[in-house]
Structures are given as structure tokens and as C-alpha cells.
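A single structure is presented below for examination.
The other protein chains are all here in position, but one chain of the complex has been omitted.
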Amino acid sequence: MFEIRNLSKIYNSGVIHKASLKAVDDVTFSVDRGETVGIIGESGCGKTSLAKMILKLLKSSSGSMYLNGEDVSSIRGEKLKSYRRKVQIIFQNPESSINPHMKIYNCIAEVLRINKLASRKSEDEKALINQLISMVGLQQEHLNRYSWELSGGQVQRVALARVLALKPELLVADEPTSMLDVSVQAQVLTLLRSMQREQGFAMLFISHDLDVVRIMCDRVIVMFMGKIVESGTIDQVFSHPCHTYTKSLLEEYECLRS
Amino acid sequence: MKNNKHIIIALTVLTAILLLFVIASPYLFSASYDLDMKNALQVPSSSHLFGSDNLGRDLFGRSFIGLRLSMALALVIQIICLFVGAILGAISGYYGGVIDKAYIIIQDVVMSFPSLIASLCLIAMLGPGIYTLIIALSCTNWVTYARLIRSEVVSLKELDYIQGARAIGASSGYVLFRHILPNVLRPLIPLFTLMIGHTVMAISGLGFWVLVYSRQQRKSV
Partner (left out) sequence: MEKLLEIKNLCTHFDSRNGCVNAVCNVNMDIYRGQIIGLIGETGCGKSVLGQSVLRLLPKNACITGKILFEGKDILKMSVKELRAVRGHKIAFICQNPAEALNPLMKNGTQIMESVRINQALSKKECRKTSIDLLSVLGFSEPKAIMHQFPNELSGGMKQRVLAAMGMSGYPSLLIADEPTKGLDAIKRGQVIATIRKFTETTGCAVLIITHDLKFASAICDTIAVMYAGEIAEMGDAKTLFNDPKHPYLMSLIKSQPCEGLNVLNGTVCSLIDLPSNCRFFDRCSYATGVCQDQHPNLLTLNEEHRVRCLKYV
């Protein structure tokens, strides 16, 4: 359904001593409908750059992307807007993923208004927001609060409600639970899974926690220094790692388990 | 939040007093128009807080009357600067790339001239008058705001909620006005108040060089 071919992102810096950094280097993979693909790798390996390029928040240096067979590498205007309705993201840090100056109600209403799903302050809008908020397990009283009055898990739920309003086809989750406690992480992950089952979106799950990837994903991609060094189903990669980086990652992981 | 309330009350009271004083000053200090040659060039005393000038007029009252026009002008100039600076700074910071580079060149050119001398040249070119003064000082002062706003926008635009707003399909204008500018306002307010004082000084400086006011207005400075 969604496909990336030879995608690269190169950052150039310096005027005299020109240096270029390949944040994402020649990445190719695809995601099928309803499938969850995990991306693991250390911090700074280009996971987040990749996510931003998929969302078209960052221009790619080269390569192409396809959604449902259509080339979306250089779309603009209305086409871009409709693409963004289909591909959505959840960020890592609950402290910065919601505008602190806006009430939760407005945060969710914003999504509906921009995409013309409901007119401003109409009954429709209220009903839709109430439906979304109960879907992610929040109460109506939360709507009148600000993001800093909620806990990290609750903010991630709000972020999920915003995303679900658009009924996306692909959801990019950029380490959605790495800042959360174990019990809250369990709550958010199960919510994410049940929403996926309900709405059938595909998910690209970025994480550095092997446990989480193992339980959430069907397939996994290992990134190292901007490159894909290994990919395959969870069983393949976890039981028969090939690349040295994956091996050492799994070694440490097994070491902690025992 | 609690502290904020105190600050707001204090500020309102202060501004109210200042405004009242400035607006009512011609009536309060009407005596300072009168010549009183016997008491010319006095040192500060209880009857003349700032002393008196060579024609025996009360300098304290005259300062306030003069401040009236200068304050009003400074406010107008700073509001213009704020708008121009906010728009240019936000656009260049948000879009980046070529626009940003072009903007930086303009900013550097404007900033490399001492602002008072640049305004002086502009007034000399355009001819003296209040409108010229407004144009001249606006042309040199907007950079201060633009610089601050640009740097704020550059750091803000990488935040997740800004990126998130773009990801849900919001247009650039919407993101700028709904998400970015409200966050930039915080550091702008103190700068705005500081710049008003700065502009009052600039206006009086230019006034000293007889480049600003017509004869009638100059009398009050």
C-alpha cells in the first residue's frame, strides 16, 4: 500500500569546510494495509528524519514514495492536503506534542475544522469530539483543560484522538511510549492496538525498545547509521540476526532479560 | 499564574497613571507656558521640580507636555515596527531557504547603519515633518523585532505540535498565526515597552536638531 524507494536525506553544513551528513541513506521498504512495521535503531540513526520525510514535513534529497501506487514524492497543494489526511503521526514527547496555549477541545476541533469535517462550533463538531474522546478513553471534563494539566499518557491519548479523527491509512508512531511509565505504556499500546484493529490502518512503529517492537509489530526493520541493515519478520530477525549491529543489540537485550 | 495577576494589576495602574498624566498635562501645567523672567534659570526647587529655563518657564511641566507628543509618536512608530517586524521575521524564519537568506542580507544592511544617523539622513532626504519622522524611525527600528521574532520562530517551528499541525493539513498561514505567533508574543511585550522609551529618546534627539517639528510644535519641546 505504501512504498518507499531509495529515499535519502543529506544534510549539508559549513561553507568553507563543506561537510555532508547522510541522515537517511538509500532506504527502501513497503508497508501493507493493516500491517505494523517496526523500525529499530539507536538514537540519531535517522529514524525520526525518515518519519518526517514520510509525513512530508521534511524534503527528501532523493528517492520516491508511493501511496496506493500513486507517486507522492513531489505533490503540492490540494493533493498534499489529501495525502496528509491519509498519513498521520504521533510524536514521542507528550510535553511538546500539543500546543500548551490551546484547550484540548480546540486541539481536536482544529483537526476537524482544517479538514472541513465539521463546521465551527456546530453540534456535529461537539458530537464528533465526544465520540473521539471516549474512543481513546478520556472523559468530557478533560476537554476544558490544557495539555500541561494532563498526564503524559493522557496527552498521548489526545494526540491519538486527533489522528483518529482523520481516519488515516498509515500511522507513523515515533517512539510513542518511550517517555511513559510501564503501566501507562501498557495502556497506550493496547489502545493503539485496538484502534488499529477497529480502523484497519497500517502502522510504522519507531522504537528503540525491542520488547515493545516484538509485541506490537509483524515485521521489523533495523536501521544503523541511516541505512537499513536488516529487515524481516519478528521471528526471523529476533531468532536469526545477521548484521553485527542487530546481533549486539539482541545480545544486550537478552542479557537484560535473564 | 498568581504572580502574573499581580504584575498585570501593577502594570495597569502604572499605565493608567502615566496616561492620565500625559493626557492631562497641558491642563495641569498650563502655567508652564507663562514667561517669568524674574525666575529664569533656577535650580530645581519645590516650585520648579526640574528648575526653570532661560525664559523662566517651569521645565517639569514642559517636559510632560513635550512627552505627550513624543509618547504618541513613539507608540505609533513602535506599532508599525512591530507589524512589519513580525511579518518579515515570521515569514523568513518559517519558510527559511532563499527567503531567509535574502531577509538576512536586508537585516544586516539596515542594522549596520547607526539607527539615529540613518533616520537623520532619511529625514534630510524627505524633508522635516511628523510623517517623515514616523517613516524614518520605522524604517530603522523594525529590525529589532524582526530579529527576535525570526530566532523565536526558527526554534519553535521544530517543535512537535507545530509539525503536528502541519501534518494534519494546516496551511502555513494558519500555523504561523494560530500556533507560532501567540508563542512569540511573550518575549515581545517587554521589548515593546523598552523600545518605546528608546524611541522617545530618538525623537527628542532628532527634535534637538530641528528636523522634526514645525515651529508651533517645537515650542512645546
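Labels A and B are assigned to the chains in the order they are written; within every chain, residues are numbered from 1.
As a working rule, a contact is a pair of C-beta atoms (placed from the backbone, for glycine too) under 8 Å apart; a residue touches a chain by one contact, two chains touch by 3 or more.
As the structure is a prediction and not an experimental result, all values here were calculated from the model.
S.K.: So which of the visible chains would the left-out chain be touching?
M.R.: Taken over the complete structure, the missing chain's partners among displayed chains are A.
S.K.: Determine which one of A:M1, A:I75, A:A186 or A:I234 touches the chain that has been left out.
M.R.: Within the whole complex, the residue contacting the unshown chain is A:A186.
S.K.: Which of these touches the unseen chain: A:D124, A:D211 or A:D235?
M.R.: From the options A:D124, A:D211 or A:D235, the contact with the absent chain belongs to A:D211.
S.K.: Kindly note down the residues of subunit A that lie in touch with the hidden chain.
M.R.: 41-44, 151-152, 178-179, 181-187, 189-190, 208-212, 214-216, 248-249, 252-253, 255-257
As a working rule, only the chains that are shown with their structure count from here on.
S.K.: Averaged over CA atoms, how far is the centre of subunit A from the centre of subunit B? Could you give it in whole Å?
M.R.: Computed value for the inter-centroid distance: 46 Å.
S.K.: For subunit B, which residues are in contact with subunit A within the complex?
M.R.: 159-161, 163-171, 174, 178-179, 182-183
S.K.: Residues of subunit A touching subunit B in their complex?
M.R.: On the subunit A side, the touching residues are 52, 55, 57, 81, 84-85, 88-89, 91-93, 96-99, 101, 110-111, 114-115, 159, 162, 166.
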